[in-house]
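What you see is the complex with one protein chain gone and the rest in place.
Now for chain A:
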Amino acid sequence: MTLSAPIAYSRPEPERGDGSGDPAHSTPPDAPMLTLVDEHGARLHDPDLDPWVADIGPDELADLYRDLVVVRRIDAEATALQRQGELALWPPLAGQEAAQIGSARALAASDFAFSSYREHAVAWVRGVEPADLLAVWRGSAPSGWNPYEHGMAVPQIIIGAQTLHATGYAMGLAWDGADAASIAYFGDGATSEGDVNEALVFAASFDAPVVFFCQNNQWAISEPVGLQSKRPLARRADGFGMPGVRVDGNDVLAVLAVTRQALDRARRGGGPTFIEAVTYRMGPHTTADDPTRYRGDDELAAWRRRDPLARVRALLETSGMDVASLDRDVQAAADRAAADLRHAITTLADPAPMTVFDHVYAEPNSHLERQKARYARYLAMFEDGAR
């Protein structure tokens, strides 16, 4: 047995905007990805994965395409709203639509998702109103939805912390004998966090029905994935005692297949799976970020050729579908969603001042009640012309 040579990840050039232009620099060539639809829209066959998407015919594929287009439009609208001052910040998902739609579509209603802050498409699939999602980024609410109504926890900003929550939730599912699983969404940067590694240990030790869904989007703000790992991330799984799957994260069909497979394994008591979905963050980390400081146009162009939407569209064309008609239909749906979102956000009332004290505790708390009463008196001074 021989150990493979270390994989040489290139680092960003010191000069501004000078990237390698080759997506392979962050996608090691010796680490094949599971793919069912290649970047030209050709349907590849995989005897292990094909059964997991046997139900996906042209109509179902068109439905996935609709989701991909709509969430990209919502994401673009949110970015525009931020630029126009309606949101404080926005972390765009552009480029990661297939990874999120494919994996979220694999979830059953009884499953539970724990996400980071970029899983807007997962929230979309889980039935969250986009305006509820954006209210948080507008600064109008600490969270947008009741997790139990959507089977999706409040998003997590602290990198990787939610992977432990997903693991604990899954331990509870197993102890309850529930026919369900949890899924933890996190990024390539998060794999360096202690919490993620501890979650992998706990999940393996307790055979927890959890799927670790890592979107390797190549960049943790300005740090390339090569700074987090010298090996493809999926390879780490073996050391923790679970299968690791490396999938083309821009291939919605392959992502759907591997996530269904992993969820099924989890629900059957087979334990956790680590999925590395290889994808790319086409936009900035957030609207406050400037990616031209750390990566080049060539790299972005290379990844644009692997656009997750284009390849589905190409496949639909070869399937004989009237794609022009579908596009009109889908674009109209996307425009409607964006218009609805814009209307909801720009007419959203600011929360009342005293709600700042709401829900700190579940039970009465003498200290906070005193502080609240005093602040109410203070605010009252400004009413009725008292001051």
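FYI, contacts are C-beta pairs under 8 Å (C-beta built on N, C-alpha and C of every residue); 3 or more make two chains touch, one makes a residue touch a chain; residues count from 1.
Following the convention adopted for this analysis, contacts and distances are computed from a predicted model.
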> From the names "Penicillin-binding protein 2", "Branched-subunit amino acid transport protein", "Cytochrome b/b6 domain-containing protein" or "Alpha-ketoacid dehydrogenase subunit beta", which one matches the UniProt record for the unseen chain?
Replying inline: "Alpha-ketoacid dehydrogenase subunit beta"
> Quick one: which of A:Q84, A:S205 or A:T318 touches the chain that's been left out?
Replying inline: A:S205
>> Among A:I56, A:L87 or A:M171, exactly one should touch the missing chain; which is it?
In response: A:M171
> Considering the whole complex, which of A:G57, A:P142, A:G239 or A:P353 touches the chain not shown?
Replying inline: A:P142
>> If the hidden chain were put back, which residues of chain A would touch it?
In response: 112, 114, 141-143, 146-148, 153-154, 158, 161, 163-173, 175-176, 182, 194-195, 198-199, 201-202, 205, 358-363, 365-368
